[in-house]
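Here it is, the structure, as structure tokens.
Yeah, one chain of the complex is gone here, protein chain that is, but the others are all in their spots.
What follows is chain A.
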Amino acid sequence: MGLGMSMNVYLTEYDVEEVIQHSGNKFTRDEVASLYKRFRELDKGHKGYIAADELLNVPELSLNPLAKRLTRVFENVNFKEFVALLAAFSNRASKEDKLRFMYMMFDADGDGIVSRNDLQHMIWTLCGQSLSETEVTTIVERCFTEASTDPNQLSFESFCQVFSEDMINLKVKIPEVD
């Protein structure tokens, strides 16, 4: 009803530039504007970050086996970081960017290296309670013998080797701003 001005808070030119730069130029201005709109929608009360609860209230996300892991990555970050995290899903991101993001998802303890523990953790997350302890150990074992030269940790290079031949299809469709 109001006069022809939207009450939405817009990012300034300067902010947009900074956000885009921080994401490694992976998004266009329109995409950043759209993401900002979404960010403010999810961030109830405009705290400047999205809390874990607010993320998990999206039913589509809460049904994802990786919901907890994703939430831990995306919760409590400011908009700039939020966009940077999503950069791996942009079609301008390189294969390495995408692999880095995936590798980071495996690295549960955040020490920069995927250990046996990290992998075991991920297998539980993906497979749930239906696998036995021994089965999980076998899978970890198999994955390490197949992929890694080091029996205790999986380096990023070895991780990439697994995907040496195929495209990494990380992508997300950003809604258009109106």
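In this section, contacts are C-beta pairs under 8 Å (C-beta built on N, C-alpha and C of every residue); 3 or more make two chains touch, one makes a residue touch a chain; residues count from 1.
Criterion: contacts and distances are computed from a predicted model.
Missing chain, UniProt protein name: "Phospholipid/glycerol acyltransferase domain-containing protein", from among "Small ribosomal subunit protein uS15m", "TBC1 domain family member 15", "Phospholipid/glycerol acyltransferase domain-containing protein" or "Translation initiation factor eIF2B subunit beta". Within the whole complex, the absent chain has one touching residue among A:E41, A:E96, A:D111 or A:D150, and that is A:E41.
Remark: the residues of chain A touching the chain excluded from display are 1-6, 35, 38, 41-42, 55-67, 70, 74, 86, 89, 98, 101-102, 105-106, 119, 122-123, 125-131, 135, 138-139, 142-143, 146-147, 159, 162-163, 168-175, 178.
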